[in-house]
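One structure coming up, written as structure tokens, with questions to follow.
Chains shown are a subset, placed as in the full complex.
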Amino acid sequence: MTKTKKPWDGRFAEPTDKNVERFTASIDFDRQLYRYDIEGSIAHCRMLAKQGIISDEDEKKILTGLGDILNDMEKGKLDLDCALEDIHMAVESFLIDRVGEAGGKLHTGRSRNDQVALDIRMYLRDEVKDVMGLIGILQEALHKLAKEHMETIMPGYTHLQKAQPVLLSHYLLAYWEMFKRDSERFGECLKRINVMPLGSGALAGTGLPIDRKYVAQLLDFPVITKNSMDAVSDRDFIAEFVFDAGLTIMHMSRFCEDLILWSTEEFGYVEIADSFTTGSSIMPQKKNPDVAELIRGKTGRIYGNLITILTILKGLPMTYNRDLQEDKEPLFDTVHTLKSSLSILSEMAGNVKFDCEKMRKRALEGFSTATDMAEYLVMKGVPFRESHRLAGKIVAYCIEKNKDLSSLDVAELKNFYGGFDEDVYKYLTVEESVNVKNVPGGTSKEMVSKRSKEIESNRD
Amino acid sequence: MTKTKKPWDGRFAEPTDKNVERFTASIDFDRQLYRYDIEGSIAHCRMLAKQGIISDEDEKKILTGLGDILNDMEKGKLDLDCALEDIHMAVESFLIDRVGEAGGKLHTGRSRNDQVALDIRMYLRDEVKDVMGLIGILQEALHKLAKEHMETIMPGYTHLQKAQPVLLSHYLLAYWEMFKRDSERFGECLKRINVMPLGSGALAGTGLPIDRKYVAQLLDFPVITKNSMDAVSDRDFIAEFVFDAGLTIMHMSRFCEDLILWSTEEFGYVEIADSFTTGSSIMPQKKNPDVAELIRGKTGRIYGNLITILTILKGLPMTYNRDLQEDKEPLFDTVHTLKSSLSILSEMAGNVKFDCEKMRKRALEGFSTATDMAEYLVMKGVPFRESHRLAGKIVAYCIEKNKDLSSLDVAELKNFYGGFDEDVYKYLTVEESVNVKNVPGGTSKEMVSKRSKEIESNRD
């Protein structure tokens, strides 16, 4: 019974209802914060002693006790019962069990409100760094692929219709750019996470002579929060992280969509290794791009988590309200979903084989150089709108005659516009079509190589 | 080794990557479907035997094996390894381990696609019934409270400003009506859940002479699905369930919002029992309405789950895609969140104490009978717009003089309109204000009692 005694039950006549205990407990999920909770407590304790709020002797007891608890937790030796409400209460309760009265002094000058804010910020700054590392690995995997396919020509699509030939490397580096923005956003979010809230108390600060900057220093926070009421109710950084995760997995979902399409027999541009696909319980021939499908599906999961957090925060009166306890599960789930998706996609990127020949062949079809023909006419002096219309008519003629653009002879072309000449054919090859796009950001080999080198030399 | 051998690896040259195995496995969460998976398999097996597709001997072996597995699962004796992918594969693998070759015949004429559709429908129809039961219990709790407070007068609010006096019973029964609609919606959703999909195969049906209606009958489904392609990719009923859950918890969130407001010292209308509140780690005087706050917060959770499901489904090509595996966790979480919230709120409803005296006193303040005064003037022949304006001016006069409406004497009133008379005071009491609202649906004691009796006699 002693264990389930609430530290706050001084004014209460009746004990907490068992169902209420279960309903309100967060120990099932916030237990994963234990390491941060203990580290934070260690710093808090050292500061209390430095400030003379607790004695050196008590400090020693507490630090030893916390060290032992951390040790036992790592080994899974401690039983976290939901009567203990949350990880903060659990750690404190273990501490009092071990070191007695001194343990009851640890919570001096702080509240669970600022303590949980600290724990979650410590947790999340570690996770953001991990995430940024994983994005980097995915970018590298894409860049590696791009370098392998620097000259591979594929059909570029808009509206899923063949549009113009592009380099596969250019396509892959487009994703590199997206992930670069994602990484940037996480880096900015990190600045807002990395702020030390302890010392904000329940909402007003504390009347004890604590030293907040010392705690920040011990825990490696560059700055401290500037308003205690804001500090205990601020969950912006969680929403922001989940949103950033949402954009990141959205980018992955687009890449996966392409991989799924390209793995179809109809497209046939890519083959995902057996080890990255799964089969069917009934259809023996199936080889399914499950990993890509799952990442696409998990996008919904992170979007959902974002809505969860935003809904919780809307219209909440100041300052802390218990609704905020519901922030953790969607956050933890987002971290886990994002990290596992990033890892597996990076791995998978090294396990796909592009059918370069087919890609090139397909780029030749579908009149994908019609725009080049129009631009050829522009150079011959035809206004763009007119040249676009002419090329359109030629395409219609080809469809009717079941021909390709490059198979028309000059005589036929002259029926549409007298200025056509032999030099037009140069514009109608896919190599030329690609290489002529030699503007910064364009798909010419020169430009894509240049960008690749910038990436390599970190000049980005 | 046998265990992690994939039943579908005939055409595969390389084994599944370990990380891929972990990433794609659903066994961690779909294990909670085990009972339905086994029940469904039993019915399928009996049908296969009845149709002569498997022998009676094999049937017997399989049924015994499945019974044993169910038994062991209930006792937690079986270890579900993620190499087994999902609960369907796990059960089949256990079966083959136990009964040998016969076990390999169970999957005849079905696919995981129709099997998972069956499991989830069986699971959800049970849960919907539970949910409807829990809503009924909450409605009863509200109705019980309403009967206890049939004549308690409280201020009714719009814009959180006092509007007109109403009965607390009327207020409580307003929630009864909301939950009635919720229950209705779940009942309708149940019709769409309760449709038997087995026999749809992977997407096309099966070439074996199965008897779908017999399976439906064994499993107590009134109807079977009518299109195999639809059947394996339909998750509408999940989205619908989660939406219905969203409206239900939204209603709870509104009730909880009121409980939170009414528990403030400022309102002071309600005291939640100690056993349903919790304290503060730092502020000794605190008694917080945590349960109500958490339910309000959990609304965000179900909204998030809804977005997860809807996002997954959008733009998915026909038919089954692996994205659909992501439907289960948000569904399970919604079921759990909704059920626990309904239970705890019903319990809490029996643990609140209304301060009826204060409610009545507050109903007297704030000019809450000004509308009655305006309606009095209408009866005296003043057009409504004019009477509204007159009453407004009298309120402004009262504010200036710091008086209440009922404390004005007739002479003062006559300054505003000559037709005022002694009979006006009858209209200015809260009892009269309430009881005069004697239209169906109105707050008069007569009307509220009548509605209560309808509810009691199930004439609704």
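Order as written gives the chain letters A and B; numbering starts at 1 within each chain.
Methods note: a contact is a pair of C-beta atoms (placed from the backbone, for glycine too) under 8 Å apart; a residue touches a chain by one contact, two chains touch by 3 or more.
Note that the structure is predicted; figures quoted are calculated from it, not measured.
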Size of the entire homomeric complex in copies, 2 being in place: 4
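Here, only the chains that are shown with their structure count from here on.
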Whole-Å gap between the CA centroids of subunit A and subunit B: 32
Subunit A - residues contacting subunit B, complex: 6-17, 19-20, 22-24, 85, 88-89, 107, 110-113, 201-202, 273-276, 278-288, 290-291, 293-294, 296-301, 303-312, 321-326, 329-330, 340, 343-344, 347, 351
